[in-house]
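To start, the structure itself, in structure tokens.
Every protein chain except one is present and positioned as in the full complex.
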């Protein structure tokens, strides 16, 4: 299932949409493994609850560990019941000694197995996902610190606006990564077993249901829920929402990188091996493959979330269709979030920030973003309105002749005279128009993001 | 890739979400096959256009037919470029004699291959999909005709309303099936090759581009587009929309079946083998597995369509992510629509309509749905207002005592006298309250649906 | 903006989609109010930070409170800038004395105002929303307790399965309501001001930005964020996700009610005035208007969430379109969730549960759901296989002749003899088939839900 670039889901598109270990813990084999693990844990929990023989439970555990179950065969027989648990239980019964048969699937219904297996899928995907997010965040932190003073143009509506630093951009990415990491980890701590039997009453095990559910949860390292959640699908949409939030942040970072890596902007470049993103036909190209792959993943998430939210409208004690419609989107969501995180780790680990190009682009506006500051400098001598007109006149030359605003204002006799009258010289003008002097709280904000990252404290509020 | 129930995508969930031949023509193997077929067709088209040697083109065609390409290997190398075409071309070049190498991938870019392969995927899924829809429609027509007079309760907001017939229900299903069949077939006729080269100018083949594109279209049985459509994603969303419309109709039918099959309604039962939908633990249960599986498929479609529509916002000459985000949802859409159609064919082929239960349920409202007609019968003698009050009074007894309205009105002395005064007897009351006499245009509408189905004429307008 | 049924958004569809106070706190007037409140709070915060005169700040606060701003006029001028803040600031400057002009919009950008106003919108909608959820939960708790022993059929895939009680159904609803109430309240505590200026550096106020942001947060009762969140849209998708979870639970409850209220099921009826849900033409009908309205609202939510998640992919320091695309879906989400909550409060407050009908429906399966228990009763005498065959034979009579399983087994000579041999009589059979004796942990689960509701403790795990 791996590929040359590490583990993943394999297949024709797996390198893009199924990269990394989190993604690898989805797919048919992972589902089967999770379902078998739930069955084995249920057998052991049943033994601990005194409902079955412990030797029988051991036999089930052994069968699950050593027997091979044929995915296509199980799947083919899923047609009769509409889910693969029925044939799986039959196969599992067949794989244990006759006397252990009654220890299989104790009091459970298909949905108990599939829902709990889905929780295991998420639980297993989370450690590699969180590790990828952590490493990505560490790299964002490094970039934020290294480039805290690397001037670049802030851009709104894709237009150059005021100066910022690349460090601030990285700090914002960092704050997002840290925050969704916390949400994802918290979601992981709330994953609960589903155990309720055919109608949620646990009736098949008499009064032992709640205890059995608690033991099952302990076996699997999952939470025990207040009530079975077969009909209240928060068990699905809550962790899914946390993953979707991861997607939002990863997509934002990748979108920024694709834009900053544009030929005409050229402020960042992806790393990666020599053949990454290259084109033999077009030697000048260096495609931002990691960022593009992230977006190829994250852009599928909103639609999957729509399906999961819509599936929340379960009917009665088990939905006729809405339940089934959750399985593929949930797998897809885990896989795509995992792949996007793996790509982002790669992306931020190798990202090269071109400080010269950033400065060049910033200078291209000739100081105009800071025009308002210049007006303020002139206002004491000229009055606000006159100062404004004068700066506008100079600004027109900047646009027309490509001359820096600094010079345009100095060459304007009226302006120069006013400045001199106020005891100000060219250096005052230059300082006023120096983007490095107009960064406001940039440094403070970077420090905050770094401190929060260090302390793993991303709660709101500055303190 | 098949299963015990016929072809499909295999795997753990393939029987539910990947049933039938249309679904089977998606997946990695189908994508690879389609991409190879595009490359071979391009080589032959290049030969016909005089751009490459025909022997070289034959070598490419032969390699595509006989060589084995390793999906996981290709996929692993897709990481460098972000798509599997780059390694595929390399592998294909390696699989032909050196002198045929230049006949491979003539003037094409990765997107040309993937977009055109996507069209082939749809094209190949359509015949089995249309066949499933046709057979399903034939069965709906049969049910509409057989049950044209089988009375049942029409239901609005899940409440019994006025009488209809099961034939009319089937006729409405039929009209939907026929209509989406036409839309899907029409979409299939408009599938066009994408051939534009790196930036859509076809520059790598000089002036020969348009002719080559036309030859390529002819080789593949696809249309030649007005312009390359690499940036205008109607080529994707148009056929996708047609498939989504198929999903809407199949979902509606399945929803009706799950409701009609409810224990408390019991008006239809799915067929299927003896083990289908049964439960050893609960012998009374007979789950509507086909309908549930249809819904498990169709409910995933709206979210996939959201992704495809959102992906229409391509940047420049090739999108950084939006293009990639189309591949999986499009495959999924074809697979799920195909699976839903295959299940629906099965569903309608075996559906049993229980006329007795329908009549029983209809009678349970004691004639109240037709109360208004009774008012009209009494109004000439009593005036509309008095008649209305009287019927309401009788209606209250129906609800309270479970007595049919027919009797409740006849036992009301005031009503009976008024009826006699108007020369009307119990038989007039009975006829007035006979649901079979209050079916309006039911028969005409069934005839229309059947005629349209026979003539394959589903255009709007009755004539 | 209210209607005869209480506050709401008014308009043609407002009673359905905009019911209640939470919904009423969306719409143009609410947005304008929120934006003005942000501007006034910013002026006061600026005064506290020593950046502007406190008299000027008072003038702004006064203008915001007393002046009338023309929504259509502001909206019309929004065309030039693409958002209504630019004309709003102009109008506000015009509404204060000249000397207070500089106290308006201190260092802010349009996005600061709109993002923060969006947080206010949510903050203001939450108290009535939470109150509606609370009241609904109280009623669910009452139903759970009152009907803890009211037997009904559990239903899976819309088929009768095992017995449950209506109290358990209500307890599951309760657990969902309590849980999303907590999530929504928690989301409300994390709503943070957005203040960053044109590019997120707060440069226009020099070093005072962070302090000003903190003061602004205090003025508005919002949180101070770690960093400005103009580009990391968790500020939007986090609370939106909490609202969507509310929608999931409300939709599930309403779906159950529409199903339980079906003519053929008849286990619950909505309350409401005498004209609610009635139909003069069809006196037998009583449409579940509240539940239908809930679904009309909640079914719009998944699509809106898809838009909000997709909009998370902001470009650079302010998105060109993705930001704008958030405003309407977010308003819609608050309104629809609020309306659904208001309808649900109404729904659960008046819901009538028909215990007789529940029992009747349960009995209709003649004891078959408990067939397995009967097998267990017979097995000691007959062996499991023979017992199974025998029960199956009796079950066939139940289905064919409508006879209760109790009698069918007793009338079977072989079965009766075996029972007698085991010292069991008709009363043992009856007890075995008594649904009330097969409720498993129902009571415990109801107690858990009630205790959690009482203690407002909905954390996972039973204690």
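A, B and C label the chains in the order they appear, each numbered from 1.
Following the convention adopted for this analysis, a residue touches a chain if its C-beta (ideal position, glycine included) is under 8 Å from a C-beta of that chain, and two chains touch if they have at least 3 such contacts.
Given the structure is predicted, the values throughout are model-derived calculations rather than measurements.
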item: Residue of A:259, A:294 or A:378 in touch with the missing chain, whole complex considered; value: A:259
item: Selected from B:76, B:92 or B:171 as touching the chain missing from the view; value: B:171
item: Which of A:49, A:161 or A:340 contacts the chain that the document leaves out; value: A:161
item: Contact residue for the chain not shown (choose from A:142, A:286 or A:416); value: A:286
item: Sites on chain A contacted by the missing partner chain, in the whole complex; value: 153, 155-162, 258-259, 261-265, 281-288, 292, 302-303, 306, 310, 361, 364-366, 368-369, 371-372, 391-392, 395, 398-399
item: Residues of chain C in contact with the chain not shown; value: 3-5, 10-17, 19, 28, 31-32, 71-72, 74-84, 198, 254, 258, 272-273, 275-278, 281-282, 287-289, 291-300, 302-307, 310-311, 320-325, 327-329, 332
item: Where the unshown chain meets chain B, residue by residue; value: 82, 109, 111, 154-158, 161-164, 168, 171-173, 175-176, 179-180, 183, 190, 192, 197-207, 209-210, 214, 223-229, 231-234, 237-238, 241, 244-245, 247-249, 251-252, 255-256, 259, 295, 298-299, 301-303, 305-310, 312-320, 438-442, 444-445, 448-449, 452, 458, 460-462
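Just so it is clear, only the chains that are shown with their structure count from here on.
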item: Busiest interface, counted in C-beta pairs; value: A-C
item: Cα-centroid distance, chain A relative to chain B, in whole angstrom; value: 34
item: Euclidean distance of C-alpha centroids - chain A vs chain C, Å; value: 26
item: Inter-chain centre distance, chain B versus chain C - centres from mean C-alpha coordinates, in Å; value: 32
item: Set of chain B residues in contact with two or more other chains; value: 258, 281-282, 287-288, 292, 302-303, 306, 310
